[in-house]
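One chain of protein is taken out of this complex; the other chains stay put.
Going by the order they are written in, the chains are A, B and C; count residues from 1 in each one.
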Amino acid sequence: MLAEIKGLNEECGVFGVWGHQDAAQLTYYGLHALQHRGQEGTGIVVSDGTTLKGVKGEGLVTEIFTADRMAELTGSAAIGHVRYATAGGGGYENVQPLLFHSQSGSLALAHNGNLVNANSLKHQLEAQGSIFQTSSDSEVLAHLIRRSGFAHKNDQVKNALSMLKGAYAYLIMTENELMVALDPHGLRPLSLACLGDAYVVASETCAFDVIGAEYIRDIQPGELLIINDNGLKSEQFAVNSTKAMCMMEYVYFSRPDSNILGVNVHTARKNMGKRLAIEAPIDADVVTGVPDSSISAAIGYAEATGIPYEMGLIKNKYVGRTFIQPTQALREQGVKMKLSAVRGVVEGKRVVMVDDSIVRGTTSRRIVNLLKEAGATEVHVVISSPPIKNPCFYGIDTATKEELIASDKSIEEIRQIIGADSLTFLSTEGMVAALGQTEGANGFCLGCFTGNYPTEIYPDTLQYYYQRG
Amino acid sequence: MLAEIKGLNEECGVFGVWGHQDAAQLTYYGLHALQHRGQEGTGIVVSDGTTLKGVKGEGLVTEIFTADRMAELTGSAAIGHVRYATAGGGGYENVQPLLFHSQSGSLALAHNGNLVNANSLKHQLEAQGSIFQTSSDSEVLAHLIRRSGFAHKNDQVKNALSMLKGAYAYLIMTENELMVALDPHGLRPLSLACLGDAYVVASETCAFDVIGAEYIRDIQPGELLIINDNGLKSEQFAVNSTKAMCMMEYVYFSRPDSNILGVNVHTARKNMGKRLAIEAPIDADVVTGVPDSSISAAIGYAEATGIPYEMGLIKNKYVGRTFIQPTQALREQGVKMKLSAVRGVVEGKRVVMVDDSIVRGTTSRRIVNLLKEAGATEVHVVISSPPIKNPCFYGIDTATKEELIASDKSIEEIRQIIGADSLTFLSTEGMVAALGQTEGANGFCLGCFTGNYPTEIYPDTLQYYYQRG
Amino acid sequence: MLAEIKGLNEECGVFGVWGHQDAAQLTYYGLHALQHRGQEGTGIVVSDGTTLKGVKGEGLVTEIFTADRMAELTGSAAIGHVRYATAGGGGYENVQPLLFHSQSGSLALAHNGNLVNANSLKHQLEAQGSIFQTSSDSEVLAHLIRRSGFAHKNDQVKNALSMLKGAYAYLIMTENELMVALDPHGLRPLSLACLGDAYVVASETCAFDVIGAEYIRDIQPGELLIINDNGLKSEQFAVNSTKAMCMMEYVYFSRPDSNILGVNVHTARKNMGKRLAIEAPIDADVVTGVPDSSISAAIGYAEATGIPYEMGLIKNKYVGRTFIQPTQALREQGVKMKLSAVRGVVEGKRVVMVDDSIVRGTTSRRIVNLLKEAGATEVHVVISSPPIKNPCFYGIDTATKEELIASDKSIEEIRQIIGADSLTFLSTEGMVAALGQTEGANGFCLGCFTGNYPTEIYPDTLQYYYQRG
Partner (left out) sequence: MLAEIKGLNEECGVFGVWGHQDAAQLTYYGLHALQHRGQEGTGIVVSDGTTLKGVKGEGLVTEIFTADRMAELTGSAAIGHVRYATAGGGGYENVQPLLFHSQSGSLALAHNGNLVNANSLKHQLEAQGSIFQTSSDSEVLAHLIRRSGFAHKNDQVKNALSMLKGAYAYLIMTENELMVALDPHGLRPLSLACLGDAYVVASETCAFDVIGAEYIRDIQPGELLIINDNGLKSEQFAVNSTKAMCMMEYVYFSRPDSNILGVNVHTARKNMGKRLAIEAPIDADVVTGVPDSSISAAIGYAEATGIPYEMGLIKNKYVGRTFIQPTQALREQGVKMKLSAVRGVVEGKRVVMVDDSIVRGTTSRRIVNLLKEAGATEVHVVISSPPIKNPCFYGIDTATKEELIASDKSIEEIRQIIGADSLTFLSTEGMVAALGQTEGANGFCLGCFTGNYPTEIYPDTLQYYYQRG
């Protein structure tokens, strides 16, 4: 269950519109659909052809954008961002889109992903006199663009992008252009749609559905798409580009109603559950999933095994930032926080509990315990992905190598730690097969499972992830 | 889908603790578990044996109770309330618990339900010089208690309760006693649990689970339970009492992990879905449920028919009070609000859409439309309850007779209005059978389906529900 | 310097309009002008001829009344209130106007003053079954009106008023009438004005000036003024009424630009300062006043003695409720809070410091100390009123008998405690003469100076003021 761990990386959501009179409003609804990708901050910048202006803040889309503030965001182009992590220390400054004004024009940036050479680039730029206002990786691109010697903005941007290593889906807006760039491995999802004459881009296709936009295609690895009042122009800025979509988008991060590279996420997860039924057939009374991300896999497992799916775990949907955590004393007396087991469903039963992943193991141990306290006689844990043995350098917020329980423990050791009666992980082959893609494993980044990463990793980044803890 | 209609009535949640040093904190977690029963206002009143003091406000539990405010709520007894409706005009005054101070002592009240003779009682009391501070029914009880001639508080309360008609679960707290009362038909759920030496009462058992309390029994129709430092004392204040639990608690209102009269709500709903599979077998490709309340029935239907259950509809969980509604123009362009259909799941498919109920029909029509726009070739609507033909006088917020689509239309007419390829309602017998209770239909209030109400209905109340619209 | 002491009593401000389409807006500006009379809470209730509705809250006029809330307050009649004290425990409930709805009509109340028999009346009313929602004295009147046997509202009100003892300026509004009542001694100021065809009433005439209303006359002791669409009607509800205006309104409480009983407050204070120059001629270099209320008297003193008036003390005008008080450690290092002495003005000088009154003596001691630390060689304190030896029962928030430094100490003892080089109080005769009124001392309540009160004082009230401390 990945959701509860936070670290350095940034997994976020981006959304952009070009050519629609309600650009800011559409961005509002698009960001709202992408809210699961980041709840810590959000912003919108609009262009009216002459100037860029923006609103941003720390909080949810529905908190930051009041009717008053939305009324100020006039113009037919907009980009927006929802931000996940407190990478680089958090704070208002780091909330995106970043907006840069100069005497020769303005530039707005929204970034999803993580650069692996951000620190070295920053070091070089600072040595040349640049001043950074944020502690986020994303600002590096603005400085590279500004310092590029090329005369045309598009060349400046391509030149700057070619210096970045890592994962990035970038929206770059000037007064009269929206540029959309994806890293040469296409590590993060980014798609294009149209809405009448307008173009829309988003991290996930679910954002198209809520505004009634029609999906056109995915942005390609190494592509720079330039959108302006003359239409679309596609350029390739990378010499070599090979697709390596992040597998965790399917396993855990994206919304079930999104399609990534043409594959529906709910269906992918259900298929992972079905594969697990083959790889790990268990004699049990009920199947339950850990809400929200593991429900699809659990239903697939139930359907394939014939064991009834039941709502054995329930999550309180009213938990917000202001929820008062129970004291240690109350927790020991049994006060739960967000997740409860349903006694009426699991009491006296042998339970298969389906989860999407195990990171540190603490959450799994807690949930197994909840189920047993509620009367489950056996708890069999099945995980719809392989063991996570390595950190992610591209924006999925897992943990350092040391913190990952599977980095140095066997499955049997993990089973004992989490207190399950059995523990099964889906095989890498099974996971890939569940997506039904023809490229097989080659089309995906499986770095966190296998340790094979699509890009080189810079020493300072490596050190961070291996020695933090 | 009942959740979107608002009217006069009040369905709320109550919670109380006696004899625990963290009484207010436990009430906070209990109310948080009951938040689905009311999101418009909440309050807690504590007693430290000498004085009653409270905090209340309009908003969610996590919004109203800050750490600062909680710190003031010291004492070993507490009652709390979450409020659903804007009955009587809303406003801070109507948020409960109501708290009354006098030179002879204080009294706090929390009420779930709806009185049918509130207006006539108010009229009499005002004629005698009483001044009401709220426009809620609930305050009537306080005036009846104060004006009762009996010497002892318990007798005053019993005397006052005997004058009330309708549905009520009342928590009444003084400096040194917690009184718990249920109307003579037990129309609303109310249960008792213990936590060490402390007693806990709540509208639903899910509130016991989150605090680790152990369920003891349900409060009986016409019972007045008196809890003080000497323990429990149970009295019966009604001459005739016959159980008539509100059926809509099972169908729609309660949380799936709660048990009502010993029946788990998720299981009841799943059984309703299974009964529907027998009563309405359909040749289709996928089954989907309208989130959140119809998921259990949809899974039951899928399990019984063998048609795969899929996540064909998805609800944005970040919608709050401050969500900016799309303009009419944007809505016409396809901007969705809270619910979207998952194209990747329903496109080209014959879909069975399971919902819990149909009130006005507008929501059903909208959802059928969403599914068809997303590419469903057929949409078969199956409803896990019978047609609602009559208003509720006891606190379920349906609508007036005129507004209820089934009050004067045939099933075929409704099918055409909502645009479904077929429409089936569960039979009353099937619904009752799904609960597996021995009393059969006698133990339940089926008024909204059958028009037979367990209590007399007062003329002014009748008029309201029949002529509003 | 009276402003810093808080207690039981309530000194407040009231404002009302009848017959103007912008009634709520005018009330907003009127209350804003009366803000000095109470900063803890404020409210406005409007009548549109059919219903009464209101907005109220704890805070300043500019904080509670947002543009959104004001937009809801439509109607051509309004009453408003600013509240000073935390009498009765504070809280939203006690903020006025109080608003009472019943099946036979609504009633709103705004009250300035203090009743001396409130407790006994409450006791009787509760014994008869009434429930009080507030802990303020003011609510008693609503219950007396409701229980009055008279058929007509005006008679009910007169009957109810006749049972009250103490100080009160009441505004009472129903859907179609504004009733204005002043206690039989006229202890609190209350005046009438017109604005075109509309009538306006206010605690102080400064509220007329800001809205451009024309002063007509003062409300008379024991008068009930009834304003409705037929015009004005004046009735007398008290058998005996003798004027006894609170002297402290002149000395300290009212705004300098108000006129009370035809006497301008600034001028009255300046005259008090001039009288002091005669009664206490001092050989000094500069005169300074304690801001804000003592500036007028200080200027009068300077003018009459020829000693230059200087700004020797300065108050930070940005102090609000959220000001963080310095820690004890910082205070000992010399961090000041709100008031500072101006070294450039007082260093090496013999200073006459003029203040309006001495209550506990702590503030005076602190200010004398400030001046000496800033280099004053001598500090002569002159007070523009006599020693306060007795508590006030009518709404001026002084203190209990025990807390009053002058209740049991001689002037020489007080001088030593506050560290002044000399200390002079204005004589009672001098103070009265400064007002230039023909009635002499008879027209004023001098209770806090002389111990002679215009009304009887009830035992429970007496006890409170004498034993609190």
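Heads up, the rule we're going with is that a residue touches a chain if its C-beta (ideal position, glycine included) is under 8 Å from a C-beta of that chain, and two chains touch if they have at least 3 such contacts.
The shown structure was predicted, so the numbers you read here are calculated from the model rather than taken from an experiment.
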According to the contact rule at the top, which chains on display are touched by the left-out chain? A, C
Which of C:G231, C:P281, C:G344 or C:G451 sits in contact with the chain that's absent? C:G344
Given the contact definition stated above, which residue among C:V14, C:V55, C:C206 or C:V290 touches the chain not shown here? C:C206
Determine which one of C:E11, C:E139, C:E223 or C:E310 touches the chain that has been left out. C:E310
Hey, which of C:S241, C:T267 or C:T377 is the one touching the hidden chain? C:T267
For chain A, which residues lie in contact with the unshown chain of the complex? 92, 100-104, 119, 122-123, 126, 128-133, 135, 142-143, 146-147
Residues in chain C touching the chain absent from view: 22, 25-26, 28-29, 32-33, 35-36, 39, 60-63, 65-67, 70, 195-196, 206, 209-213, 255-259, 263-267, 270, 292, 295-296, 299, 303, 308-311, 314, 316-320, 322-324, 326-327, 329-330, 333-336, 340-345, 374
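Following the convention adopted for this analysis, only the chains that are shown with their structure count from here on.
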Once you've mapped the touching chain pairs, tell me: line, ring, star, complete or other? line
Any idea what the CA-fit rotation angle from chain B to chain C is, to the nearest 5 degrees? 180
Of all chain pairs, the one with the most contacts is A-B
Distance from chain C to chain A - Cα centre to Cα centre, in angstrom: 61
Set of chain A residues in contact with two or more other chains: none
